[in-house]
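This is the structure I have questions about; it appears just below.
Every protein chain except one is present and positioned as in the full complex.
By written order: A and B. Residues from 1 in each chain.
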Amino acid sequence: MLDWMDGYTRVLLVFAGINVIAAYSFYVPYKTGQVSLGQAGFMAVGAYSSAILTQKFGVPFAVALASGGLIAAVTGVAVGFPALRIKGVYLLLLTLGFSEIISVIALSWDYVGGAQGFRNISFNPWTLEYVAGVIVVLLLLFSRLERSSLGRAMDAIHQNETAAEVMGIDVVRIKLLSFGLGAAIAGLAGGLYAHHATYMDSTTFNVMLSVEILVFVVVGGGSTFWGPLLGAAVLNAIPEILRALRDWLELLPVEWTDFYPINRAYDLLHDFLDFENAKRLIAYGLILMVMMIVRPDGLLTRDGLLRLRLPRWKTRYA
Amino acid sequence: MPDVSSGGICLAIEGLTKRFGGFCALNELDLEVAQGHIHALIGPNGAGKTTFLNLLTGVLSADAGKITFNGQPVDDSRPFRRTVRGIARTFQNIRLFPHLTVLETVMIGEHCRAFPSVWAAFTKAVLQRPFGECSEERQMREHATELLKFLGLADRREARASDLPYGEQRKLEMARALATQPKLLLLDEPAAGMNPRETVELDGVITRIRERGVTIILVEHDMRLVMGISDCVTVLNFGTKIADGPPERIQEDPAVIEAYLGEEVPL
Partner (left out) sequence: MIYQQLINGLMLGASYALIAIGYTLIFGVLNLLYFAHGEVFMVGAFAGLYLVVYGGANIYVAMLGAMVICALLGVLAVYVSVRPVPKDRPLAPLISTIGLTIVLQNLAVYILGGQQVAFPETIEQSLYTIGPVTISSVQLFVLGVAVTVMVLLWLLIEHTKVGRAIRTVAENHETAALLGVDVNRVVLLTFMIGSGIAGVAGVLDGIKNSGISPFMGLGAAIKGLIVMLLGGLGNVLGAMVAGLLLGLIEILSAAYIGTTERDFFSFAILILILLYRPNGLFGTRTTE
């Protein structure tokens, strides 16, 4: 299936797809107002569990993947309990700490390779198909959730938790469900990653990954269910867009650009668009900063795609 | 209209006490609210009225005392369970969901009646048909619309809660609380910030709510409203009950007058 795709595109889509799934793992607890910087940790739990099952116990991939998700879900509920009474920056730090502890465990546990990492995980040639399938299921799930009473209840919890509780909403169970479900989705993403990259170690699922996942959702727009998909897709596409821009730049006829200062600008721009890690990331960071000024609610909100905000440079306090 | 004089006891409070460190907010409160009554709770600021409401709804836990609701003891630690049992409230400092529409807000109140458990809500959400809506959603919407009509907010259904003027926000709070189908409704200073015309309208609303069979506890400062509408009035001062009875008797009670004015006023 999908053999017509060349290897490079395929790998690109797999990683983009895994990022999309990870973005949805953040979206679930976020819908109830719980901002988690620990989704990378849940990915690690799913990744390591499924890899242990396939490599050490010969479990077939699909079963191992699902089990990894389940184990991650249990971990999610466990972390969800202390998270119930913690908010804001404290919750960020709690989830961050959790993620880092998982990293440390991966580092010091020799059963999963310790400092050398978990090597030679069996490669799953159908990863792209699995990823696509999971994404489709997630989209179906979240489109329904958004229109349902439970989805409304989650939004209510986000907007005023005490009021929701007093109006008969079982806030505790819903928050735990969100954390567990989010962790399960992250676990699936982790399992899919492990069996495609065939290698992982304690640095694979790190803080910056958790941060990236958060960024996908906030940039895409956390108030609709298309947001995570949009954010992950756009931000993953940026390096490719930059490369396409550079290729287009090279098509310009030489006579147009052969004089000063155009040629200097051209050289700088061409150099900058050269698809190299550091420059891609600089562009990424700048986009984040600009977005938070002109469109802080994300690309896609309830009122649509456009409408930019004007920055104000002095806050009036009194 | 329910027969008020022979109704049972909706709410019985015995020895309810709440301390915050060294400060005693509520001291051995005894109180009975009859079915179908509008029972007012008044007192100067800081008397313990809001603490009482918080204890009733389970937001705070009592240090001592018993609460009995329709004959059953109330000791649920989670506020939402008390709401499911039939105790609802509005907030003095309006606590709406800023980004939900008016209709959606009221439907939040409907949620606990339509879905007995989170699991039921989740399975229903996941399994619902891709187009159109499930029967629970339709029912909830119909109930919510009816409540909005009852409170005169029907034409504001699609407005954002945070965009409403103050008076309509108060009405929305009541609609939301009513959506939980309470047997006992706690109104926390519903007339705060209202002009006399709005207060008269509120009077009518509260009466109509009572006619639907809901017992009401009214915490208020507006004496005209309180004395005009209540069947029974309890007066608190510094966390202690100082008077209890029909409005006419309370108005003449010297202890009450002293509590409000700080001195004895010759009658």
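One rule holds for everything that comes next: a contact is a pair of C-beta atoms (placed from the backbone, for glycine too) under 8 Å apart; a residue touches a chain by one contact, two chains touch by 3 or more.
Just so it is clear, the structure is predicted and the values come from calculations on it, not from any experiment.
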Checklist entry - Among the chains included here, which ones are touched by the excluded chain in the whole complex? => result A
Item to check | Residue, one of A:7, A:58 or A:88, that touches the chain absent here | outcome: A:88
Checklist entry - Which of these touches the unseen chain: A:215, A:229, A:242 or A:300? => result A:215
Next on the checklist: Across the whole complex, list the residues on chain A that are touched by the chain not included here.
Outcome noted: 35, 82, 86, 88-90, 92-94, 96-98, 100-101, 104-105, 107-108, 115, 207-208, 211, 214-215, 218-219, 277-279, 281-282, 284-289, 292-293, 296-297, 309, 311-315, 317-318
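In this text, only the chains that are shown with their structure count from here on.
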Checklist entry - Which of the residues in chain A come into contact with chain B in the complex? => result 140-141, 143-145, 147-153, 155-156, 159-160, 162-174, 177, 223
Checklist outcome for this item: In the complex, chain B touches chain A at residues 57, 59, 78-80, 83-84, 88-89, 91, 95-100, 104, 107-115, 117-118, 121-122, 124-126, 128, 130, 133, 136-137, 140, 176-177, 179-180
